[in-house]
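Next up is a structure, given as structure tokens.
For this depiction, one protein chain was excluded, whereas all remaining protein chains were kept in their positions.
Moving on to chain A:
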Amino acid sequence: MNTASATALTPAPPAAQYRLAGDLAIWIFILAELLAFGVFFSAYAFTRAHHVELFDAEQRALHRDVGALNTALLLTASYFVVRAVQAAERFAARASSHWLLGAMVCGAGFIVLKLFEYGAAFDQGVSLSSSPFHMFYLSLTFFHFMHVILGMVILAALWFGARAGRYQPGDMNGMETGAAYWHMVDLVWLILFPLVYVIH
């Protein structure tokens, strides 16, 4: 299992250094999550092909700029998480916890913007039954929204751990496991945003 994860890296490190970052269990979980989103995205594409005009019109009504801002927030959060991991790897527990706090602020920003977006949509009568596009828009973004919330809980746990000095070189499993989950949440949004908000 360890060897597979490193095949894309060049130059390949010596065999003894092949290592899966984080716990194997989280990777099984991440793959299952990606599969769930993947199936949802395929269903979206399939339905869109049957209702192109409807989807185009309703996609245009979405707040694309808010979506772009949210993309920036999640990317920044992911960058901060990377810095947190790097900080912990050089015994800088304090810096690590600061980076994690920054990531959580970005995540919270995403959640606030999303809530405003939902509020505006509900005011316009958008619901799961109002149109096929709305069904997918709400389902996909809300399913992802729940993942951001779970990701925030995990970041909070890492933050407590980092403050307690739990992560350091040789003992990075917990930090890497949580970071991998957060990057998955970010990655899904990077597909979701263009798919639902941008591509006509």
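Following the convention adopted for this analysis, contacts are C-beta pairs under 8 Å (C-beta built on N, C-alpha and C of every residue); 3 or more make two chains touch, one makes a residue touch a chain; residues count from 1.
We take it that contacts and distances are computed from a predicted model.
From the set "3-methyl-2-oxobutanoate dehydrogenase (2-methylpropanoyl-transferring)", "NitT/TauT family transport system ATP-binding protein", "Nitric oxide reductase subunit B" or "ABC transporter permease", the protein name that UniProt assigns to the chain left out of the figure is "Nitric oxide reductase subunit B". Which of A:Y18, A:F40 or A:Y118 touches the hidden chain is settled by the complete complex: it is A:F40. With the whole complex as reference, residues 23, 25, 28-29, 32, 35-36, 39-40, 43, 128-129, 135-136, 139 of chain A touch the missing chain.
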